[in-house]
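Every protein chain of the complex appears in place save one, which is left out.
Chains here go by letter, A, B and C, matching the order in which they are written, and residues are numbered from 1 within each.
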Amino acid sequence: MNARVLNFLGLGLVGIVGVAFLILTPRLAELDTVLDLTVYMIMAILALSLALIWGYGGILCFGQSAFFGLGAYTYAIAMFNLGESTIPLLLAIALPAAFAALLGYFMFYGRISDVYLGVITLTVTLILFNSVNSTAGPEFHIGVARLGGFNGIPGIPPLNYPGNKAAVIDLEGMFYLSTAALLATYFGLRLLLASRFGRIIVGIRENERRAELLGYDPRAYKLATFTIGGALAGFAGCLFANWGNFVSPTIFGLAQSAQIIIWVIVGGRGTLIGPIVGCIGVQWLSAALGANQPSGSDWWARILANVPLILGIILVAFVLLVPKGLVPTLGEFGLWLVRSRARRVATGLKPKQAEKG
Amino acid sequence: MDLIALLAIQVLYAIASLALISVGLAIIFGMMRVINLAHGEFLMLGGYAAIVATSNGINIWIAILVVAPVVVGIIGVIVERTIIRFLYGRMIDTMLATWGLSLFLVGLTTAIFGNTTVGISAPLGSFQIGAYRTSGYTLFVIAVAAVTLGCIFATLRWTRLGLIARGTMQNADMAAALGVNPPRVYAITFGVGAALSGLAGAVLAPVSGVFPTIGVAYVAKSFITVIGGGAAILSGTVSAAALFGTINQIATFATTPVFGEVALLATAIVLIRLLPQGITGRFFRRGL
Amino acid sequence: MKLNRRRFLQSTAAITVAGTLGSSAWAEDPINVASIHDLSGGLDIYGKPMVDTLTLAVEEANAAGGLLGRQIKLINYDTQSNMQLYTQFAQQAALKDKVAVVHGGITSASREVIRPVLDRFKTLYFYNTQYEGGVCDRNQFDTGVTPAQTVEKLVPYAMKKWGKKVYVVAADYNYGQITSQWVKKYVTENGGEVSSIDFFPLDVTNFGPTISKIQTAKPDFVWSALVGGAHISFYRQWAAAGMRQSIPMASTTFAVGNEHIVLSPDECNGMLVCYNYFQDLKNKTNEAFVAAFHKRFGADYPNVTELAMGTYQGFRLWAEAVKKAGSIDRMKVIEALETGISIDAPSGKVTIDPPTHHCVLDVHIAEVKDKKLNVLEDFAQQKPSDTAAVCNLIKNPNDNQQYVIKI
Partner (left out) sequence: MAAPLLETRNLSMRFGGVQPVRSVNFSLAEGELRCLIGPNGAGKSTFFKMLTGQLVPSEGQVLFRGQDISHAYAHQIARLGIGIKTQVPSVFDGLSVRENIWLAANRIHSRERAGNVVDEMLERLGLTGVAERLVGQLAHGQRQWVELGIVLSTDPELILLDEPAAGMTYDEVHKTAQLVREINRSKALIVVEHDMQFIRMIAKQVTVFNQGCVLVEDAVENILRNPLVRDIYLGKQAAA
């Protein structure tokens, strides 16, 4: 019971904070901050997609960037060919989902698990990277859209209000859209996880064999989870292509897929709010470190402004010291505080009772 | 005809280099079930070690064959003691930690050596095959690979460490049963794995040069090779390297490097799908 | 406690003093100038020297009393070879730092990411890298050389020296693709033939099969448009295969990443290159510049690259225009630049070509010799004729795109 109450409180809190953030930010913050936040929101959706399939589905996917990139490219290509964003948006969700379903079928019905899953997904995203990266020549185009190889596709037309080409969504619009999308994704996933389906996939993560012996078919459930994750990642990719109006093959690269995993680890596997926090935190950090580079050759300044170095230390530190991730650990700490508080109160009461007695 | 010969050498070279860059990772994975994502950086450090040594007037052969492995081996032991040992049995966490380590090493080397590519020019000139010339160093790389794998085989087959190693590969508790303390075995194993990676990096330095981010180019390939090969260190690495190397090189020659790469990766996927335990998980199970 | 307070008082005093000094010294707050380059990740080989020369240029300007009596503040962003950060930092520079101009972008990809952002937020943009040409945008100025300025000169020179059959190896992206097309054009125009063009993604390090292919093709010389750290291994493997003696090589990308210093002499001696700037150019301005640069960044600094000089000259041109306009207002500066401003730069006279916003500048052909680049021949004041063929911003100032020039 108590847990449930806390749970609802938590949900409510997230809701309120989220909406407040959505409404207030553009009024209070500078435009460039709003723009940065927009991309963080978008990436947070990507983080959630992995949070679902890894944190809850127990599927270690090293190639989440594959679906992200597919979404972005699909949107870009469809947009150049169609010019009206409704269908491209839908395609950018459907195609990665379909691809995920295909790949998932290939893997789960082939009984491939843990590390091997990791390798296959990683390999897939590398294949995409290599292939797309070598499409610089003019002969590579889909409809009117040049694939552009290493340079990628610049100047992607932004989303417009469904049906009306002219009514393009502006920068603030993008912020509202992304933030709303993130909130929707978050609560959507909460619902999903509270449903039969959600509890079952968690069960399968906990003990696949047992779930099987109870009559659940793990392959089907994993496939479904993986597909949903792919769709979400694709959606994030579409928004990303909108935010920067460009997409390039690095979106499929090792660095990108690795980054997603860091977000989830830092934030906390098996939570939803964690990966969001991790994602925003890590991105903000690497942006902050990248800005204001020391324009000199001072060794120590260089070390401190050395982004990979800092990120590396953070990652190692987290795995060693905060293996559960930020949010769960803080949660436990909070509970501990409450408990010890309660204990103190209880012990404080005793003597009084003694006097009474 | 002589083109065939040349191609043959290049295929051999591809296999050799793939085996070289993978074997360190394979040992660590095969014996400790640890996937070391800083592997690429170990190779990179090997390269730097060799280059720094030569630029300080040490003979190039000593730099490549002795200095590099020793230096990286020591680094490996330090890493094992300070990070890996806290994470045994937590495969995923180890991957993440080592991957953080790789970022760290990249950052550090950049800060120390700067970003410009450095390298040593390949010794041993070149030789003629019919109408073609090719680098003598290619043959050297092949030789080193052969010798290295030979040594590993000998060690596993005939030495006590090898016995323990095979024991640990069969089941992890066995080492303990053999009355050795696993921590030491693990530290040594990791050191040896790192040393071999250092050697590989140094050997390849004259061919591909060295820069802080070169590890990325290696790690995915060796990762895939090792998993494709399966648990058995030698037979696994060799068979996978042979398969991937051949396909990669021939595809490259027939078309472009990109398709070579893609062909390699595609093969890997099919392989893992068909043999989820890797080649050696299916065939020569008792292999080393 | 007491001691602490005393400390505190002292420090605050110090601060106020400094403050008053500061405020009294400069009537207005500094002019912000943004640098957006890759200082880590795969492309930092190019980014680092660019930022260093830019730093020097800014410091020189400040030492000379700044611009319009205001100091210049260089805001330095590291994009970590990550496209997303290019967008973010361009936005920050434009909206948060309210910079007067952005100098940055290395690959064409990064430029095409920055360009629309700076257009949207009305911030002047200098792209200082040698590139494939064709960008036509009134908000952007390009101080790097384009194929028509270098390739056109180097191709006939090399063909006269070595022969008519050329084999092209190029990096597989816009620059490599387009440059190799220009090479093909000029080779055929000079009555030669291109036996094959091979493209390589930027992370390829194994060139064995290609080298065999080249041997089967037996060209008179190889044209390299390879780019980046990984591709250096081509020259190594080429030399190791003993090809350097038998088949010579020409390039308009070699040495931009200091390849000629990284490689040993017997791996690249005799190679021909063609650029706007070489550190050993013999002229007063350049000698002064090199001296100043070494004073600032150490005499052991490997080499001031083409791109680094492009950046230096880019800043100088902008500064000149600001002086002329007497303001840092974007349109005023653009108009000043469009009067065809020119400076006496280390590479010689550099002039803005108003219709294209590219530069008219000297180019030189040099030969690699023992880690140095020895200039063999000079070509004064080359026009960006390729871009000029498609772009005229004076006639149609609202044009805004990168043309793919019909070859």
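We take it that a residue touches a chain if its C-beta (ideal position, glycine included) is under 8 Å from a C-beta of that chain, and two chains touch if they have at least 3 such contacts.
As the structure is a computational prediction, the values presented were derived from the model and not from experiment.
K.L.:
In the intact complex, which of the presented chains make contact with the chain not displayed?
P.N.:
Per the contact definition above, the missing chain touches A.
K.L.:
Which of these touches the unseen chain: A:E30, A:D114, A:E212 or A:E332?
P.N.:
Final answer for the missing-chain contact: A:E212.
K.L.:
For subunit A, which residues reach the chain that was dropped from this view?
P.N.:
3, 196, 199-200, 202-203, 205-207, 209-218
To be clear about the criterion, only the chains that are shown with their structure count from here on.
K.L.:
Testing understanding: with touching defined as stated, what is the shape of the graph linking the protein chains, line, ring, star, complete or other?
P.N.:
Complete.
K.L.:
Can you compute the centre-to-centre distance for subunit A and subunit C, using the mean CA position of each chain? Integer Å is fine.
P.N.:
Comparing mean C-alpha positions, subunit C is 37 Å from subunit A.
K.L.:
Can you list the residues of subunit C that touch 2 or more other chains?
P.N.:
40-41, 172, 199, 201
K.L.:
In subunit B, what residues contact two or more other chains?
P.N.:
Residues 107, 110, 216, 256, 258 of subunit B each touch two or more of the other chains.
K.L.:
Would you pull the subunit C residues touching subunit B in the complex into a rising list?
P.N.:
For this pair, the touching residues of subunit C are 40-42, 44-45, 48, 172, 198-201, 203-206, 208-213, 215-216, 229-230, 232-233, 236-237, 239-243, 246, 257-259, 261-264, 266-267, 302.
K.L.:
Note which residues of subunit B are touching subunit C in the complex, please.
P.N.:
3, 6-7, 10, 13-14, 17, 107, 110, 114-122, 125-127, 131-138, 206-209, 211, 213-214, 216-217, 249, 252-253, 256-258, 260
K.L.:
In their complex, what parts of subunit A are in touch with subunit B?
P.N.:
Residues 60, 106-107, 110-116, 118-120, 122-124, 126-127, 130-131, 133-134, 254-255, 258, 261-262, 265, 299, 302-303, 306-320, 323 of subunit A touch subunit B in their complex.
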